[in-house]
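Take a look at the following structure, please.
Excluded from the complex is one protein chain; the other protein chains are retained at their positions.
Up next, chain A:
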Amino acid sequence: MTLSLPLISRCLSVFSRHYFKAPIQASAILLGIILAVTLLIGVKATNENAKQSYGAATELLSQRASFYLSNKDQTSLDESAYFALRRAGIPALAVIEGIASDPQGRSWKVTGSDIIAAVSIKPTSNTQTATSSSYAPFKSIPLERLLNGHAAVMMSASVVDKVNALAKGPLVLNDIPLELIAVEENLGLGNNMLADISFAQQLLQMPDQLSYIAVFFQQQTQTLDIDSQKNIVINALEDAGLDSRQIIIDRQDDGESLSALTNSFHLNLDAMSMLAFVVGLFIAYNGVRYSLMKRQKLFIQLLQMGIGRHNLLTALVLEIVLLVVIGSLVGFMMGLQLSQWLQPMVAITLAQIYGAKLLPGLWQWQWFAQGLGLTLFASLAACWPLLIQLSRVPLAQGGQRQAQLIPLENRFKRQAFAACIILGITAVLFSITTQYKLSLLLLGLVTVAIPLLLPMTINVGVKLLLPLMPKGIWHYVVAETKEIIAPLSLAMMAILLALCANISMNTLVGSFEVTLKQWLDTRLHADLYIKPNPDVIPEINAWLQADPKITAIYQQWTTKAKLEIKAHSSVPINLVSRDIYSIKHTTAFKSPTTRSGLFWQQFQQEQTVLISEPLSIKYQLNVGDQIKIDKLHDTLSPTSTTNQTEKTQEFIISGIYFDYGNPIGEVIISPSVWQQYALPLHPISLAVNYQGDSEELQQQLITQQGLSSAHMYSQKGIKDEAIKMFTKTFSITVVLNSLTLLVATIGLFSACIMLTQARLAPLARLYALGVSRTQLRVMVTSQMMLIVLFTCLLALPMGAILGYLLINKVTLQAFGWTIAMLWDWPAYGRIVAIAMISCLVAVALPLYWQTRKPLISSLQQESL
C-alpha cells in the first residue's frame, strides 16, 4: 500500500479539529513534553556551562594562562619573581587574592592584579574567541581611578547594586571605605571584586607580596615542549638571582582536575534531570494514550471511509512528531530560562566546594537537537505498541469500545513479576559494584522497577479491602476502584517515582546534616581558629604563647602533595599534620574503631599515616596498605618535585578517618615525621583555647596584631558556616526534586481530569439510578484517595530503599562519605500530605465541572 499525501493531510486536519474540540488532550501531551524537555535542558545547560567554565577559565579581565607560579611553602610569593619575568619579556600577570572583612564581620574575597598587564595580554591561542577583544577593556575601565593606589574596586554593575543593598552605605573592608566602580557585565568579572594591585596589597596587608603569577605563552612559544617552556621561566628567575626551586610552576590543565573533582556532582544532577524527564514523559504518554483511546471510533470511521491504515498510522506518527517538536521548542526555551535560575545556585555550590568560577551563560542549538531527539525517540517508542495495536483493530468492530486484549490482572502480574526480577538482579549487582557510575545505573534500574510494582500493589490492596466493605454502594465503590487502576496507573507511576525520589533525597539530606553536625562536634575542639597570611604566623604564634589566658595552642601544617598510586600515576592530595593532641582528640576514626597506646606510639615514631575516607574509598586503600607520597622522600636529597628518580619512602596506613565536604584526599602524618622531611616549617593555621570570651581575643588580635577578622573563626562560626555551605550544596538537588514532584502532581492532575471526563457517563447513570450528587462526590473522591494512599504506602518503603542505596552506595562511592541513615517521619508525612492534597484538588475541579453539567449531556458522553 502506498502512502497518499492528500489523505494524510486530510487525516491531520481531522485530528486537529478533534484537538480543538478536546483541548485538554492536546495540552496534556504538550504539557508532559514541555515539562520533560524543560527540566532536561535546564539541567543540561547548567551542567554544560559549568563544565565549559572549567576549561575556559581565564584570569580576570585577561586571557587563559599557560602556567601558574606559586610559592612552594604556600606562603605568598615575593613580587620580585614577577619583576624577573617582566624584565625577561615573558607575558605574565601578578595576582593577589585574599579575604577582607566588613564591620559586620562578613568575609569578602578580593582579587588584585596588575590591571594594565591583565588587559594588554594577547590571547594565547587562536581558538580563543575574541570575547575579550584585546584592548577593549582599556576603553571601558577607568584606569586612572584604579592605578593610583587609592581604595577602589571594580565589580560588574549588577554586583555593585547587590553589594550596595547589602552594605547599606559605603562598603568598608578591613576598615577602609571603598569606592565601588561598576564595569560592564561583558568584561566577565562575574561575582568577583577586582582591585588594582597597588591597592589590593594594602587592603590585604600583603605589601610586596603576590598570591600567584600567571604566565601566558604566545603561540610561537607554545610549539615548544612543556619542559622547554618551563625552562624559559626558570631561566628568567635564575637570571634575576632567585631560587627557582622555591617556586612551583604548574601547567594550566584545561580544567581537567576541576572536571574530575566535580564529575560526581554533575552526574548526580544529570541523573536527577533524567528522572524528571522520565516523569514528564509519563504525563505525555498518558496524554497520547488517552487521546488515542478517545479517538478510536473516529479512527475506525476514517478507515471505513477508505483512508488506508498506513495513511492513518503515518498521520498519527506525524501528529506525535509535531506535538513533540512544538513541546520541545517551548521546553527548550523554558529550560534555558530555568538554567538561568539554577545557575547561580550551582555556581554557589561549585564555588563553595570546589572553588570553581563560572562564566556567564552560554547555550547551544545542539542541546535543542539532543532534547528533541531524545523526546522524539522516547515518545515514539512509548506509543509504538499503542499505534500497532490500533492498526490491527478489525474494521467491523465499528464504534464498539475496544475489547481488552489482555485481562488487566494478568498484565499487572506480569509487570510486578518483571519488577521483581529487575530488583533481584540489581540487589545482586549492588553487592558487588564499587563504582559510583555503575551504582547510579543500578539505581536507575530500581527506579524503573518501582513503578511496575504499583498496579499490582493497588490491585492487591483493593482486593484485601473489598471483603471489609459493607455491601451496597461502598462495596461498589471499592470494587470499581479496581477498574480505574489501569487508566490512572501511568499518572500514579509518575507520582510514585517523584515521591520515592523525594523521600530518598530527604533521607539523604537529613542524614547527612546530622552526620555532619556530629562530625563537626568531634572535629572542633578549640575556641578560636586563626588562619592569617602565612608570613605572619610565627609572629602570631609567639604573641599567643605569651598570653597567659591562652590555655592551649593547636597547630596545623598543610601542603599540597601527590600520592603515587601506580607506577606512573599520581593523585593530588593535601598532606596534613597537627599537634599530636589534636590528632588524638579531633580525628573521627572510621577504622580502627579502638586505638591502643601502641597505635599512637607507632604513629608518632614510625612510618605510619592516617588517610581520609574519600581517599581510601576512591583508590581502595585500606589499613595495612603501603603508600608513597612524593614529598616524603629521603631527607638527604633536596626537595624537588620534578626529579622522579629519587627514592620515596613507603608508609603504612594505620587508620582511616571521616572527612566530609573535602573534595581532595587527605593524608595525616605526625608532626615529628613532618619535621623529619623538611616540609614547610611554619603551621598554616592555629587554634587556641581561651579563658574568657573569644570575642575579646579576636579584638586583641585585630588591634594588636593587625589581623583581619576574616582570618579568624570561632568554633560556632565554623559550624554555622559549614551547615550553611551544606544547605547550599544540596539546595540544587532539593529544588530539582521539588520540581519533579511538581511535574508529577501536574501529571496526576491532568490524568484525573481526563479520567473524570471519561467517567462522566457511568457517573450520570449512577445519578439516574438515585445516587445523590453528594454521595457521588464522596464516592469519586474516596476512590482517588484510596489509590493515592496505596501509592504513598508503596512509596515509603521504596523511597527508603532508594535512600539507602543513595547513602550507602552512590554517595559513599562518589564522595567517600559514610553517612548514618536516619528516618525523618515528619518529612514523609509532609510528602504524603502534599500528594493527597494535590490529588484532592485534581479530583475536585473536574467533579465541580461535572456537577454543573445537565444530566443529559453527561449521559450523551457515552455515545460520543
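Rule of thumb we're sticking to: contacts are C-beta pairs under 8 Å (C-beta built on N, C-alpha and C of every residue); 3 or more make two chains touch, one makes a residue touch a chain; residues count from 1.
Convention: contacts and distances are computed from a predicted model.
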Listed names "Sugar ABC transporter ATP-binding protein", "Imelysin", "ABC-type branched-subunit amino acid transport system ATPase component" or "Carotenoid 1,2-hydratase", with the criterion being the UniProt name of the chain not displayed: "Carotenoid 1,2-hydratase"
Omitted-chain contact residue, chosen from A:P23, A:P103, A:G149 or A:G706: A:G149
Option from A:Q201, A:Q556 or A:S685 whose C-beta touches the chain left out: A:Q201
Chain A residues that touch the omitted chain in the full complex: 83, 86-89, 114-117, 120, 134-135, 138-145, 147-150, 182-184, 196-199, 201-202, 207, 218, 220-221
